Every structure is written in structure tokens, then in C-alpha cells.
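Here the complex is missing one protein chain, while the rest keep their positions.
Moving on to chain A:
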């Protein structure tokens, strides 16, 4: 029996039903529109034939046109009584081909209320399976190293790891320390119609607001996050157990210079695993066995006239699964460049090499070289702006206005 019977659907009914507001002029909320179109030409050169059914991993060479990870979002925010603010976001993205998610995936359908010290989020949104973000083309470019992997996923799409139906509460201390408790319903391949909470966790993150990046503090962000999946215990059929993961992350301002900016980000993920998994015979084994992964990335950002000009990043990751008989590990090297060719418009070039070793080879293939060249156009605009962000300089340094 599940430990959490409170379902997202039930809560949704309570919160979304709403009340009549009486006669009067509706207050037009702030409306935000944002989109990113990222289109690349990808060249793959693969070795090994994976059992995981992902076409771009198949042995051989191929070139494809890729617009995945492009998204469109629309949101609305408005002031509530007693210093609170309410927000809704509706967004969709375009997943990789043949991932079972269709042409369009609704990755954001959520409502959030917040005040100066509290944030409550309900709905489908980005999960706490990663901390911070790395400057790769797409969020999932090194997902096996910088995301806690969803053990309910079939592995053929990456969205299963990034998004879930969440209940999340965050308490903010001194504007910078975010303590979050959360429960999620992760998409389950084997039981897609189960909306019960199947994940629970918490995180503590110290984060310097973006508006204060030029304070030149060495630590820009540091935090830990625990995600625990409520899964069936293979060692005791009929009962459940927790699969626990712990992620830790640090972002360091190595050279916080307005023109020549250098930072370094490092993430470690420890999967405490399920006892008794000693072979990789399926994707479940891969996500549920004990593992340690590290991913680090150094970035140089050149800014010209107070705007990004170009950016070069170099990263590497290593993951080992120590309890797998015969050994299993993988590593990745990645490097990319963004060059600004106009407002919001970037030219992109990225190379990635990924190698799987030992018992991972039958599942994921042996290795892959990937070259990508493309263009990205991203934009966001708030219309009818009527209040400030919690992290603006005015609110942080000159008195917070509710």
C-alpha cells in the first residue's frame, strides 16, 4: 500500500475550483510570455548496439535535424491579500522523437503562491532532481551525470527525470537560504495512470541572487538535495522501500569579472541503490543500482557592453556503479560555444563524447561522438508589470515591498 494517498488530482480539485469574486473589474495580472527555439544539426558516430530503444544510440553514423527542448510558456502573476503573490504557468516543450511523449509535452502546468519567505507550488513543473544548471545546449545533454534519474522511467525519454506532478514548499531564510520539502508523482512507465506520490525529499540551497552576482563572492550557489523514490522492494515482493539519492552542488565564481567572467560548477549524485542488484539487465537496474556520479563544468563568459558576447564551456563527468559484477562505469566530455549574433539570438557549436564501459555497454551502447551546430532564439517579456521580484536589488538592498 502506498504511504501517500493524497493525490495531486484531489488537491487540484480543491484549489482550482475557485470562488465567485462578486461584481467588479478584474485586476489584470502580469502576463509573461517566454519561448526558446533551439535548432541544431546533429552528427552522431556511435559504437555498440544498445538494447535501450533510442534510435540515436544505434551503431553507425547519422545526421539529424533536432529542435527538441524548444519550449513555449505563458504565465500570469498577481498580488494576493496579505503580501502574497499568486502565479500560474502553462508551458509545453518539444521532446525528442520516438520518446513516447508525442509531438508536444506539457511540461509546466502549475500554480504557485508565495510571499517574502514562503513558496508553495502545486502542479506539473521542474523537479528537484537536479541542483543548478550547466551551460550545455540542452538541459538533458549530460543527464546521466547531473540528474537524479527517475527509477520509474523506461529510459527512452529525458522528460521523465526533469518534470513531475509536485507538491512543494520552500522556506527562505535571509533571502539566500532556500529550504524545500517536496513530494512528487513521477511518471511511471509500468503504471502510467497512478497519480499517487511516489517520490519525496528535501533540499537546502544557498543561492546568491542573480542581481547581486557582481558582489564578487566566491560561492555563488551551494546545496544538497535528497530525493527518495517509493518503489517496490525486489527483495521483499509485495512491500515497498525507498530508493534514496543525494545530490550536492556548488557553483563557484572563479573570476567574477564583468567582462571576463569565469565560473565552475560541480555536482555529485549518490544513488544509495537497492540491495542485491549486481547485473545490468534492464534500464531499471541502471537507475536502481548503487552509483556515484560527478559532473563539473568550467565556463568563460565574455561580455561586451554589458551584454553576453560569447561563451565557452568545458565539462566532464564520471559515473561508476560499484556493485555491478564485472564493473560498470561511464564518462562524458563536453565542450561548447555560444556566440551572440543579436538580441536573444545565439549561434551554437557543441561537441560531446560519451563512453559506457563494462556491464553498461549492452544497455547503452559503447560510445558516441556527437557534433552539433545550430541557432537558438529565446525571448521572454512581462506585460502589465506591476510588482517587483523578490530578488531585485531594490527589494534586497533597499527594503522589501510587499
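FYI, contacts are C-beta pairs under 8 Å (C-beta built on N, C-alpha and C of every residue); 3 or more make two chains touch, one makes a residue touch a chain; residues count from 1.
Operating definition for what follows: contacts and distances are computed from a predicted model.
The complex appears with one chain absent; UniProt names that chain "Copper oxidase" among the candidates "DMT family transporter", "Hydrogenase assembly protein HupF", "Copper oxidase" or "Urease accessory protein UreG". In the complete complex, the hidden chain is touched by one of A:104, A:219 or A:259, namely A:259. Of the options A:171, A:216 or A:255, the residue whose C-beta touches the omitted chain is A:216.
Of the residues in chain A, those that touch the hidden partner chain are 19-24, 211-212, 214-216, 257-259, 305-307, 342-343, 385-388, 392-394, 397-399, 401.
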